[in-house]
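One chain of protein is taken out of this complex; the other chains stay put.
Coming up: chain A.
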Amino acid sequence: MAGLRIKKVWVDRKVEKDGLTRKLLDGLAGRPVEIVDSVEAVRRFIRQHSDPVGESKQHLFITAQPSFIRPCPCTPGCLGCGYWTIDLDLNCPFDCSYCILQDYLDGQPLTVAVNREQLGSELEEFFKQRPSGITRIGTGELADSLALDELTENSVFLIERFRDRPGFWLELKSKAGLPPALLRVSPADNVVLSWSLNPQAVIASEEKGTAGLEERLRAASRAVGHGYRVGFHFDPILHYPGWHQDYERVVEAIFRLVPVEAIAWVSLGSLRFPPGLLPLARRRFPQSRIYEHEFIRSAEGKYRYPRPLRQWLYRQLAEMFAGFGAEDRLYLCMETVEVWREFYGKIKRGRQNLAFPFPWQC
């Protein structure tokens, strides 16, 4: 939670007396607190600011979520990987220039849900309804899984719910360091701690407030030492002069600290964003150069690097991973069938594994 800057805590009246709310408020002692009837009051306050996105990251809203579990929507026209998400926290204290939540969350403050009993029941129901096969599910879709964990200890709650549920893989995805709570509980085989990675130069310029590359990799190494499996997400991969060398260094750094056997998966996804993000990001990150690249407008309306370049990036990354015998840990995130086919055709000739479950887990 280093660097977490909360200006004000807002509490939804319906959870005012909840035990976890009290605990969270103790953890945030010293901040002004206001009880409100709904998130709309917080949003209204945030929207008045000239930088509502930046402001939204400094207001914490404690509430109860109406529901938690849903399938990851992927993106129209792309091949999904069968992922499920738990929307436990919403929004993120980190400020990445490429983050689509800036456009998507529309003034939503950092939101923490305290109705864990309901989450527990939803999970039980989920486990009952999907009794066979492997299901991957994570909390990192609309939030960073670990950024607020020192405060919420959501990770510990979830790990205990997933323990002894072998077909259900819980992923906690982050750009933060390793919260101490995760080292106090015994690891579970089906819990994957994963980190989004980018070269340090990219982290420094585009991922404001996050842990540095070294800290993320040391966190992964400590997690492996404790007995967890880990995952890595190269997403978004950015293309710029010198990108190859930079990413090569990241891949080398991974394998200096993490054995291939401990890696559950590595995702690859290149920069993409909805049109609404463009003016917002240009305004908020005038120094960023990532939006000056050549893009196409894809069928689903998002801007992406042209397909020839995306394939090139994925192939180069795959070759880097192949150098460490880890190419079969790779999958693509939000890519078209065409690109999946070309990618697997070249990397794993003859093995057309287009979606989850991944071959090493069958």
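Here is the rule we go by: a contact is a pair of C-beta atoms (placed from the backbone, for glycine too) under 8 Å apart; a residue touches a chain by one contact, two chains touch by 3 or more; residues count from 1.
Here is the rule we use: contacts and distances are computed from a predicted model.
Trainee: Missing chain, UniProt name, options "Hydrogenase", "Transport permease protein", "ParB-like N-terminal domain-containing protein" or "Glutathione import ATP-binding protein GsiA": which is it?
Mentor: "ParB-like N-terminal domain-containing protein"
Trainee: With the full complex in mind, choose from A:52, A:93, A:231 or A:269 the residue touching the hidden chain.
Mentor: Residue touching the chain left out of view: A:52.
Trainee: Given the contact definition stated above, which residue among A:31, A:70 or A:283 touches the chain not shown here?
Mentor: Within the whole complex, the residue contacting the unshown chain is A:283.
Trainee: Since one chain isn't shown, list which residues of chain A touch it in the complete complex.
Mentor: Its contact residues with the unshown chain are 44, 47-52, 107, 239, 278-279, 282-283, 289, 292, 294, 296-299, 306-309, 311-312, 315, 336, 338, 342.
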